[in-house]
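Here the structure comes first, spelled out in structure tokens, and everything after it is commentary.
A single protein chain has been omitted; all remaining protein chains appear in their positions.
Then we have chain A:
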Amino acid sequence: MTTLRIENLHVAVSGKEILKGVNLTVKTGEMHAIMGPNGTGKSTLSQTIMGHPAYEITAGHIYLDAQDLSDLPVDARARAGLFLAMQYPSEIQGVTNAEFMRAAINARRPEDQQMGIMAFIEQLDEKREFLGMTEEMADRYLNAGFSGGEKKRNEILQMMMIQPKIAILDEIDSGLDIDALKVVSRGVNHMRSKDFGTLMITHYQRLLDYIVPDYVHVMMGGKIVKTGDAALAQKLEAEGYAGLRDELGLDIVLTDEDADQYVEVAHD
């Protein structure tokens, strides 16, 4: 069993504190969902777990089993078993999907046990078909010219090929029509096992109709303010975040301002 443990995590972006003490434990075999209004730090949490350099941990820890992740660069975190399905996957010309995925798989294997091309193609074909993706996608350049829906499917395909222990899915439902949402959900449900845990981040309850979580966490103002089961998501859908905030007596201004905008500024 693998455990991702987040303790009192505080994170700043460009000097502004976004996460203000997050505590969360995700074990293999469990499906977690984090919901919350815009600008509350959900994406910040996912990027910080993966190790994006723009996010600075100012206090607290993230552990994968006994390993403190702050000691590990991004690629080592991935090889240790983490996966992040990104909201905005990069496009890279000149590097085919197939070549990239095989490199990612082989990065996890010792020199003398590299996956051969035939074995790889066999696996790729099976999973690609499962996700209803065309054969030519393998030879297309990584995400280049992919539609929003194709990119999301490709993220899930990568997850299925790489077989991580813990996957963070950052708004994989955004920009998907209902058919694509079903396909993507099918992929995630297919991964469900005692050796796989997931942390889904979403604005909407809709995704959770297709991927039913064991735990639902609500994040507001940079903290997890409530944890429940799938019924909590239903309740939120009915009452909204403001209702929950008032019920908990929290002094938080809900805003549509997305915390990620600070990252964009930092990149410029």
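Definition applied: a contact is a pair of C-beta atoms (placed from the backbone, for glycine too) under 8 Å apart; a residue touches a chain by one contact, two chains touch by 3 or more; residues count from 1.
The rule is short, and it goes like this: contacts and distances are computed from a predicted model.
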Name per UniProt, for the chain absent here [options: "Sugar ABC transporter permease", "Fe-S cluster assembly protein SufD", "L-serine dehydratase" or "Cation/acetate symporter"]
"Fe-S cluster assembly protein SufD"
Based on the whole complex, identify which of A:5, A:20 or A:79 touches the chain you can't see.
A:79
Contacting the left-out chain in the complete assembly, out of A:104, A:121, A:212 or A:230:
A:104
Touching the absent chain when the full complex is considered, from A:15, A:53 or A:110:
A:53
Provide the residue numbers of chain A that touch the chain removed from this figure.
50-53, 73-75, 77-79, 83-84, 86, 89-90, 92-95, 100, 103-104, 107-108, 141-142, 144, 158, 162, 267
